[in-house]
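One chain of protein is taken out of this complex; the other chains stay put.
The letters A, B and C name the chains in turn, as written, and every chain counts its residues from 1.
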Amino acid sequence: MIYFNCDYNEGAHQNVLDAISNTNMVQSAGYGHDEYCEKARNLICDLCGNPELYVQFLVGGTQTNLTLIASALRPHQGVLCAELGHINVHETGAIEGCGHKVLALPSTDGKVTPDQVEEAYRLHVECDTPEHTVQPKMVYISNPTEVGTIYSKKELEDLSEVCKKNGLYLYIDGARLGYGLTAKGNDLDLPSIAKLCDAFYIGGTKIGALFGEAIVISNPALKEDFRYIIKQKGGLLAKGRLLGIQFYELLKDGLYFKISEHANAMAEKIKQALTKMGYDFLVDSPTNQLFVLMPDEKIEELSKKYSLSYDHRVDERTSCVRICTSWATKEENVDLLVQDIYKK
Amino acid sequence: MIYFNCDYNEGAHQNVLDAISNTNMVQSAGYGHDEYCEKARNLICDLCGNPELYVQFLVGGTQTNLTLIASALRPHQGVLCAELGHINVHETGAIEGCGHKVLALPSTDGKVTPDQVEEAYRLHVECDTPEHTVQPKMVYISNPTEVGTIYSKKELEDLSEVCKKNGLYLYIDGARLGYGLTAKGNDLDLPSIAKLCDAFYIGGTKIGALFGEAIVISNPALKEDFRYIIKQKGGLLAKGRLLGIQFYELLKDGLYFKISEHANAMAEKIKQALTKMGYDFLVDSPTNQLFVLMPDEKIEELSKKYSLSYDHRVDERTSCVRICTSWATKEENVDLLVQDIYKK
Amino acid sequence: MIYFNCDYNEGAHQNVLDAISNTNMVQSAGYGHDEYCEKARNLICDLCGNPELYVQFLVGGTQTNLTLIASALRPHQGVLCAELGHINVHETGAIEGCGHKVLALPSTDGKVTPDQVEEAYRLHVECDTPEHTVQPKMVYISNPTEVGTIYSKKELEDLSEVCKKNGLYLYIDGARLGYGLTAKGNDLDLPSIAKLCDAFYIGGTKIGALFGEAIVISNPALKEDFRYIIKQKGGLLAKGRLLGIQFYELLKDGLYFKISEHANAMAEKIKQALTKMGYDFLVDSPTNQLFVLMPDEKIEELSKKYSLSYDHRVDERTSCVRICTSWATKEENVDLLVQDIYKK
Partner (left out) sequence: MIYFNCDYNEGAHQNVLDAISNTNMVQSAGYGHDEYCEKARNLICDLCGNPELYVQFLVGGTQTNLTLIASALRPHQGVLCAELGHINVHETGAIEGCGHKVLALPSTDGKVTPDQVEEAYRLHVECDTPEHTVQPKMVYISNPTEVGTIYSKKELEDLSEVCKKNGLYLYIDGARLGYGLTAKGNDLDLPSIAKLCDAFYIGGTKIGALFGEAIVISNPALKEDFRYIIKQKGGLLAKGRLLGIQFYELLKDGLYFKISEHANAMAEKIKQALTKMGYDFLVDSPTNQLFVLMPDEKIEELSKKYSLSYDHRVDERTSCVRICTSWATKEENVDLLVQDIYKK
């Protein structure tokens, strides 16, 4: 069985693993108070072009999202988010578990628009009894989104502007940030992202690390006592250095972006085959996730050899499946899949 | 200014007030451990035709909803609810504040259908990773709904069946239950409601009481330690007898239903005038709340004399307003309003 | 049976009840947006000598405590409190239910000392890993305390100073505030209290009202969006005017203090009898609650005629019971009790 069902089927990039091995018996302080984390934090500030950024490392995405949101919001405040947003549908109510409503906005491409945010905010403040409804205080977006699409710089600037204007925090879930920043057509980079939002995270779990997400906070209001919240929510890793070591290794020479590009290129190959065969896509994704509409028979046939990710039924004979590449995807496996896509 | 904006503009029915006055200096135990509450509990069991029902009294509706739901659900479980449901839009995230996601279902008439419940449940259990999503464990409905519509006995039976089949609790918010049970076309009554759901409440605040909601629990699993949850959530009234006295007075001779009928009749009068004038309604409501679509000019004119409740903009010239009668509505005021509706 | 077990056995003072009756059919806006609440809020500001105070009315004490604390603290912050504090032992974990640890301090007289606060704060900030422990951010005290003792002005000033110095909020639970402010030896008043703490509440439930607590917030940081939190926690009374009407009636001519004095005088009578009979007290209380150590036999005998409140076992033959008077206590009943105390 060859896995194209997700982007966390393997361990870590060899360089990352070597870095962990090479430092294994060095003694260091716990909980991220070590020199590896310090170096990784400084490196991220450099890459983002802002020495004032506050950087912490957590283990996983849901943990990162819930920690940041729990830290930022007061009890009556909620977070605007696309219907398809990870926090809305794939975290078992982690945000509600911290007491906050996720205010879902309709979206077919996984994105939130400035108009939606403006309208949601306006409806809240203009209603007769705002205090009877949840106060929108944050906008959560994913880049790339859960369906593989990316935000343009202009789109992010506009979102950022409407958030600032209305006193809303803008938070970006970057579980697959590398895949987004190296996608065809992307015009965003780390400095622009760090500037336009209040907080975001650089995902490691899905791009070369054993595990780990680097959260980057630019808004001073969100930095205060943040480590208390990490600890309370169970996210403070005892051997925090493991996170610092990995992120330093991934980011020091651009490895993170190189392996992201690889995943996108592999997805592009598959996409071209699917396109040639006339299959439609849920949306046009330039990143490592493809959501393709296929006849059930074809899906069944491919599933004998490949693990794909079933998404949803489209009609009686057609379903949407997700095909996913990653930093670890072998081109030989892609070629096999492409051949089988072409097979009639 | 004459108020038609909601159904809690006045104090209490005179009989209720008299009952409070007449018992004022009697000493009794606190927190509902008094004879008045005991009598009211027994009366409610009688009216529902089931001596095993567990009855407690709370002060308000949001409090009742959050207490019951917090008591019934485990952290990962959520509650299915119509988009327009009170817990979804008008309780400032009270349910999320207790850690639970409200799983909103599209609805134009304020109702939830058995098919929607079946589908939501099926999608959850059939997905590859149910544990990554909130587990539906309860269905919340309001009867009458937030837009004034009512469930038929057949509709409730079908909902009840699909809930039982799938292990979901069915909970009915009866903030306006009296208005529903006395509406034209209603075929539900207290015994059928008590039998078909796991818990419901009989609303007092909006029907003749100073305040108070009587929660009725039939499912034994939901009775255990319920009073601890009331206390923890801040809902245990020290002078609990005030609730027992009021509900006993309202229910002992059918006063609750008589004054509900009055409100419906008053609404019907207004509805006929609006219909004659050709105005459309959001939905066809047989109860005390009318959601009517009116030209903004007409709304403005009426608003000089009457307090109405603005609901939402329909188009550039038209808005939806709620007109509300209650147990306390004076017919002379209704007649004035009717005249002014007819006025061109 | 004559009740001396608590101070909420009766309804309301007759004037309060009359005020509710007299306004019963007046139509007004809901949720505290009415003229009665407005008048009561202004009156309380006047009595406290500060027009900038923010006043809201809630139904009960646990509700008030949890709402204020949930509104003020971030997730990792806790509240310092005497071991005997109501939030620590008699609210079914309402504060923890909102996510916050109650940091209990040893106390035999129910009070918290400035030294305890200073020490708790110092231990937190000086420890190597403060983020692994709950951050003290508020001091909760009750005045009178749960065992009837009161704070002197000097004591409150000192507490206030240590709180300000360390960035801690000072919050006073005034469930029985009237009994405290009219106690023998008291030198506090509303203006000094309002000045020395960040928030406090004037208890109505136990002093003449059917129900109700008036929360008074002086710290601007605690005012923001407070009504959202009230609503979310289920504490926003639909017919909010009931609270305004009651507090206005109680406070407009000093009725609140007059009836408080009565309760204290009644307690004093009982205390003298107990003292003459040689019984010891848990602490020396100048207010309406007496905690007396009595032989079990004597308690059993008195309990045939009087409802007392059992507190705890002292030794094999002795227990501590609470004897409680209130605004409603009849002197004839006190005289009967006194006679029976003297009886051998």
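One rule holds for everything that comes next: contacts are C-beta pairs under 8 Å (C-beta built on N, C-alpha and C of every residue); 3 or more make two chains touch, one makes a residue touch a chain.
Quick caveat: nothing in here was measured; it's all calculated off a predicted structure.
Participant: Report, in label order, the displayed chains that the undisplayed chain touches.
Facilitator: Counted over the whole complex, the chain not pictured touches A, B, C.
Participant: Considering the whole complex, which of C:His13, C:Arg41 or C:His76 touches the chain not shown?
Facilitator: Touches the omitted chain: C:His76.
Participant: Looking at B:Gly99, B:Gly180 or B:Pro286, which makes contact with the chain not pictured?
Facilitator: B:Gly99
Participant: Have a look at A:Thr23, A:Thr113, A:Asn166 or A:Ser303 and name the one touching the chain we're not showing.
Facilitator: For the chain that is not drawn, the touching residue is A:Thr23.
Participant: Among A:Lys233, A:Lys298 or A:Arg322, which residue is in contact with the omitted chain in the full complex?
Facilitator: Only one of A:Lys233, A:Lys298 or A:Arg322 touches the chain omitted from view, namely A:Lys233.
Participant: Among C:His132, C:Lys276 or C:Lys330, choose the residue that contacts the chain missing from this document, as touch is defined above.
Facilitator: If we include the chain that is not displayed, C:His132 is the one touching it.
Participant: Could I get the residues of subunit C that touch the absent chain, sorted low to high?
Facilitator: 75-76, 78, 89-93, 96-102, 104, 128, 131-135, 309-310
Participant: Just checking the interface: what residues of subunit B touch the absent partner chain?
Facilitator: Touch with the absent chain occurs at residues 31, 70-71, 74-76, 98-99, 129-132, 135, 225, 227-232, 236.
Participant: Just the residue numbers, please: which parts of subunit A touch the chain that's not shown?
Facilitator: So the residues of subunit A touching the missing chain come out as 1-3, 6, 8-12, 14, 17, 20-21, 23-30, 59-64, 66-67, 91-94, 97, 205-206, 210-211, 228, 231-239, 242, 328.
We take it that only the chains that are shown with their structure count from here on.
Participant: Line, ring, star, complete or other: which one describes how these chains touch?
Facilitator: If you draw each chain as a dot and join those that touch, every dot ends up joined to every other.
Participant: In whole angstrom, how far does the Cα centroid of subunit B sit from the Cα centroid of subunit C?
Facilitator: Result: the chain centres lie 33 Å from each other.
Participant: Rounded to the nearest whole Å, what is the centre-to-centre distance of subunit A and subunit B, using the mean of the C-alpha atoms as each centre?
Facilitator: 41
Participant: By residue number and range, which residues of subunit B touch two or more other chains?
Facilitator: Those would be 91-93, 97.
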